[in-house]
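What you see is the complex with one protein chain gone and the rest in place.
What follows is chain A.
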Amino acid sequence: MATPKAPADHFTLLYFAAATSFTRKQHDFLPAPMPLSQLYDTVEAKYPGIKAKVLESSALTVNLEYVDAEEEGAKGGQGTVIQSGDEVAIIPPVSSG
């Protein structure tokens, strides 16, 4: 299933692996712009428990580029801002094989 385009003033949040299992979704559209430092709290509000169970051990990418959620959080207002049309992905480690 191809991910449809995000509506105006929104960005696409893609879920992989355990993030898909937790949200039971492949993606969400969230309002943009949004500071990256607020992303995890926004997702936690939508899916209580996801932060500890999934997000904190996941890799995070913005437009296919790895970003460090913790470093971004420390930057506060100076950090990356997710723009409308961006593709953000939550990539939990898959360990099975």
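Assume contacts are C-beta pairs under 8 Å (C-beta built on N, C-alpha and C of every residue); 3 or more make two chains touch, one makes a residue touch a chain; residues count from 1.
We adopt the following convention: contacts and distances are computed from a predicted model.
Only one chain is not pictured, and the protein name UniProt records for it, out of "Cullin-5", "Adenylyltransferase and sulfurtransferase uba4", "ubiquitinyl hydrolase 1" or "General transcription and DNA repair factor IIH subunit TFB4", is "Adenylyltransferase and sulfurtransferase uba4". Chain A meets the missing chain through residues 1-3, 16-18, 21-22, 24, 26, 47-50, 52-54, 56-57, 59, 61, 64-66, 68, 89, 91-97.
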